[in-house]
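With one protein chain held back, the other chains of the complex are shown just where they sit.
Let's look at chain A:
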Amino acid sequence: MKLVSRYIERDGTGRVALIPENPEDMWHAYNLISHGDTIRASTIRKVQTESATGSSSSSRVRTMLTVEVETIDFDTQACVLRLKGRNVEENPYVKMGAYHTVDIEPNRKFSLTKACWDIVALERIDMACDPSQNADVAAVIMHEGLANVCLVTGAMTLVRAKIDVTIPRKRKGSTSQHEKGLQKFYDTVLQAILRHVNFEVTRCILLASPGFVKDHFFEYMMQWASKNDNRVLIDNKSKFLLIHASSGFKHSLKEVLADPAVTSRMADTKAMAEVKALENFYAVLQTEPSRAFYGLKHVLKANEGQAIDTLLVSDNLFRSQSVEERKTYVKLVESVRDNGGTTRIFSSLHVSGEQLTQLTGVAAVLRFPMPELEEEPLDSDEDS
């Protein structure tokens, strides 16, 4: 993301102009824009014109519009961000108060005005504009019959293809159907890799599976590449890294990202750091349960006691439609930092963020035990 301009007053009001450049920037923008913000961006409007003769025709015009955002939709697969709201600025084509839907487009500037730029939003801008965060890794998590072809970027894990086939089992006296099924499966995975992995920007491709599936598949792929003289695969052979995973389900990516072979090969990415942080939370929960809590109620109580050492929050909580709710979490983050604790905002698109989101979205490791909290029941809504 490119930061074009930034005017923010002391009281937190202000405007920021940004140019999104890649799909991930759309995700950042999605996390920045909240209900009630105003956005000014270039958009296309269909205009009905009536000629002197009375016949009407419609044409499309490109115009700058300013809308107050009411609904925000993000399609994670296509990375399209779509905002809908009422027009709040005079415009030759669109009446004041009329609804319009703006698609945020790559490489086009948009400016965002907020009544309050809080610390979480400001940090999001810093993160989005930090080029070192752009580390693309592809991962193929598989077991016999199942493969997830994923792209792991700084802030997102996207499943680009999921291959789920039934491979006939070996049968007494006959393994040919099994072996044929396996070949077909490998071929489908191979094609998915070729289609979805951009070898120019991808630093590393992780092949992960239990047993020998990864080895077998890698062998198959390289054989195929030399037979078909596929330069892309041959030239990038060294980018493949074979890692053990307990299954082909997507959540096994957690194990893969924590594997020493992966951590040593790549600089610490956000995804890996999050895996580690969540693992640490569970480790403390096991060994010292009175130092690990989750759920807003418990975490707020722990914060009151200035006990939080590390706060884990899922970013979906800051996308809340309710201003109050967002504020609660922003305040929590600020307060933990004021008390010298660290906060870690998880991307809900990464596997560990997905898990944290399921775990009420907020968790904390404490500096000192608070056994009294253990006796308190969890919030009722945290059960939902």
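Assume contacts are C-beta pairs under 8 Å (C-beta built on N, C-alpha and C of every residue); 3 or more make two chains touch, one makes a residue touch a chain; residues count from 1.
The rule we apply is simple: contacts and distances are computed from a predicted model.
Engineer: Considering only the chain that is not displayed, what protein name does its UniProt record carry among "tRNA (guanine-N(7)-)-methyltransferase", "Tr-type G domain-containing protein", "Protein transport protein SEC23" or "Trm112p-domain-containing protein"?
Structural biologist: Of the names offered in "tRNA (guanine-N(7)-)-methyltransferase", "Tr-type G domain-containing protein", "Protein transport protein SEC23" or "Trm112p-domain-containing protein", the absent chain's UniProt record gives "Tr-type G domain-containing protein".
Engineer: Quick one: which of A:R15, A:H35 or A:R344 touches the chain that's been left out?
Structural biologist: With A:R15, A:H35 or A:R344 as choices, the missing chain is touched by A:H35.
Engineer: Any idea which of A:G211, A:G340 or A:P371 touches the chain not displayed?
Structural biologist: From the options A:G211, A:G340 or A:P371, the contact with the absent chain belongs to A:G211.
Engineer: Using the touch definition up top, pick the residue from A:V16, A:I104 or A:A192 that touches the left-out chain.
Structural biologist: Of all options in A:V16, A:I104 or A:A192, contact with the hidden chain holds for A:A192.
Engineer: Where the complex has a chain not shown, which of A:K95, A:R171, A:R203 or A:K237 is the residue touching it?
Structural biologist: Of these options, the touching residue for the absent chain is A:R171.
Engineer: Touching the missing chain, which residues of chain A?
Structural biologist: 35, 70-78, 80, 82, 84, 143, 159-166, 168-175, 177-179, 188, 192, 210-212, 216, 246-247, 249-251, 254-255, 282-283, 285-286, 289, 293-294, 316, 319-321, 348-349, 351, 354-360, 374, 377-378, 382-383
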